[in-house]
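Every protein chain but one is kept in place in this view of the complex.
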Amino acid sequence: MFPYLRLGPFLLQMPLLALLLGFWIGSTFIEREAARLGLNKEKINSLISYGLVGGILGARLAYAAQYASVYLANPLGLFSLSTSTLSPVGGFVIGIAAAALYAYRQKLPLRPTLDALTPGLAFLLIAIGVSHLLSGNAYGAPSRVPWMMYLWSDYRHPSQLYEIFLALVVFTIVLPKIIPAHAPGVKFVQFIAFTAIARVFLEAFRGDSVLWLDGYRAAQVMGLVVLIGCIVLLRQWERTCQHESILQ
Amino acid sequence: MKIELLYFDGCPSWEEGLKNLEAALKEEGVTSSVDRIKVNDDDEANHLKFLGSPSFRVDQQDLWHEERDTYSLSCRIYSTPDGIKGWPTVEMLRTRLRSFVG
Partner (left out) sequence: MNNSRFVAWMTWALILGMIWTVVSRVSSDQPQAQPGAVAKEGFAAPDFTLDLLGGDKVSLSDLRGKVVLVNFWTSWCPPCRLEMPAIEKTYRSYKDIGFMVIGLNLTAQDSEQAAAGFVKEVGVTFPIALDRDNAVGNLYRVTALPTSYFIDRNGVIRSVIVGGPMSEALIQSKVEELLREGE
């Protein structure tokens, strides 16, 4: 675990660096895929930028809204470089909204755009796993398996390593040559489905799961719901495709 | 099997801890006696990697192991079913002993 590195007067947040690096490398995969799919590369790059900037601003504003009195008294705190004063949910929602608004205004085709984003998103999941390993977040349940890791005062499943491994598997699978998608949008839905399966499997080894009802892990339940959604969507598209080919 | 209880005089919880440890050992059928190790100052605490009073060890491994950067005289507290206490319950000790005894 390596949350920060002090370089003179600067405090580098290592998990944040991992995310930024993942984002940057992921963007190159997105560009390549966009070119392969015949999409406008500049517009896709702008889409990513709107999503990223919107996400960061949204994360800070959502956090500040929770502690409004503090930020009203100290408005300069809005510009702090600390990552602990960001709301992940707020950032995600506003980032997606900003990107979606841009895509709508630029009339980007939805399904091919989502397919173009897929390899970048898959790579970002690897970076998130590395970020978790550096920060000690998403830690594993206590365990005495031979490959256990010592973290947070106990021996645990190295769940961050499992996360990185599964993200690598998903990333490899969604590369075009492994499972070619035969219709726009299918690649993206396949990615979501594989990610959901990976999360359902992985969550059982986590020590920080949010629990619902009688001990059911919330992330597993949500993963199953997402997987059902993907199956329904793919079947719907398949029927629509068949219907269209009959009409032709 | 070597069973040790580490403590320092100023912390009042070690005597209850010792009582519960002896009860747990009896219920688990462990016949080893308990060596009481008194920690006198911070130097000894560092040398012994003392996690606070009372601490319980089996073959020099703490039953509730923690990694720390420094060690000093402190009063250890345990999360029991009845809330935070200065000593673990007999059941908690038995559960930990079982994972060591096998």
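Labels A and B are assigned to the chains in the order they are written; within every chain, residues are numbered from 1.
What we mean here is this: a residue touches a chain if its C-beta (ideal position, glycine included) is under 8 Å from a C-beta of that chain, and two chains touch if they have at least 3 such contacts.
As the structure is a prediction and not an experimental result, all values here were calculated from the model.
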{"item": "Hidden-chain contact residue, picked from the options B:A45, B:V58 or B:L93", "value": "B:A45"}
{"item": "Identified contact with the non-displayed chain, of B:C11, B:A24, B:L63 or B:L97", "value": "B:C11"}
{"item": "Full-complex contact with the absent chain, from A:L17, A:M148 or A:A204", "value": "A:A204"}
{"item": "Positions on chain A contacted by the hidden chain, ascending", "value": "3-4, 67, 69-70, 73-74, 77, 80, 82, 84-85, 135-137, 139, 152-153, 179, 182-183, 186, 190, 193, 197, 200-201, 203-204, 207-211, 214-217, 220-221, 223-224, 227-228, 230-231, 234-235, 237-238"}
{"item": "Residues belonging to chain B that touch the chain removed from view", "value": "10-12, 45, 51-52, 64, 66, 68, 70-79, 83-86"}
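Keep this in mind: only the chains that are shown with their structure count from here on.
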{"item": "Between chain B and chain A, distance of the C-alpha-averaged centres to the nearest whole Å", "value": "43"}
